[in-house]
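One chain of protein is taken out of this complex; the other chains stay put.
After this line comes subunit A, so read on.
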Amino acid sequence: MLATRVFSLVGKRAISTSVCVRAHGSVVKSEDYALPSYVDRRDYPLPDVAHVRHLSASQKALKEKEKASWSSLSMDEKVELYRIQFKESFAEMNRGSNEWKTVVGTAMFFIGFTAILIILEKRYVYGPLPHTFDKEWVAMQTKRMLDLKVNPIDGLASKWDYDKKEWKK
C-alpha cells in the first residue's frame, strides 16, 4: 500500500517533467554549472570555453580584425586577445602563496592542543603504573635477561661486558 503510493508520487513527477518539455518545445534549459566551463589548470592548457563570454563592442571589433592577417595586430591588441581567451597566464596561475604557513601553523596548534589533553589525561584519569615498572624490578629483569644472554650478537647481551661486569663503552 505504501509502496504503491511511493511509486505513484514518482510517476507524477515523471509525467510533469515530460509535460514541461513539450510545453517549451523540447528545449531543456541547462543550468550554468552544467555547461562547459573555463578552468585555469596546468594540466588542461586549452580550456573548453574562452574566459570572456560576452564581448563588448570594441572586443567584437578586435575579434573581426583577428580574422585578417595577424601581422597587422599591434602588441596591445594581441595581449587583449589573449586576455579575452584566458583569465590568468601560466605564470600567474602557478604563483606561490603563503598558504603553507597557515596550514602548518594550524596543524601545530591542534597537535599542541592534543598534547595538553593527553597531559591532563595522564594526570587526572590514568591509574598508577604496574609494579613491574619500578626501578628495582627493572634492574632485576635486566639482570635476568643478561644471564639468559638475550640477543648476544646484535642486541642486549652484546652490549654487556661479561668479564668486567659492566656495560660496554
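The rule is short, and it goes like this: a residue touches a chain if its C-beta (ideal position, glycine included) is under 8 Å from a C-beta of that chain, and two chains touch if they have at least 3 such contacts; residues count from 1.
To be clear about the criterion, contacts and distances are computed from a predicted model.
Asker: The chain that is not shown, which UniProt protein name from "Cytochrome c oxidase subunit 6C", "AP complex subunit beta", "Serine/threonine-protein phosphatase 2A 55 kDa regulatory subunit B" or "DNA replication complex GINS protein SLD5" does it carry?
Answerer: The UniProt record for the chain left out of view names it "Cytochrome c oxidase subunit 6C".
Asker: Hey, which of A:64, A:136 or A:154 is the one touching the hidden chain?
Answerer: With A:64, A:136 or A:154 as choices, the missing chain is touched by A:154.
Asker: Extract the touching residues of subunit A with respect to the undisplayed chain.
Answerer: Against the missing chain, subunit A presents residues 75-76, 144, 147-149, 152-154, 158, 162.
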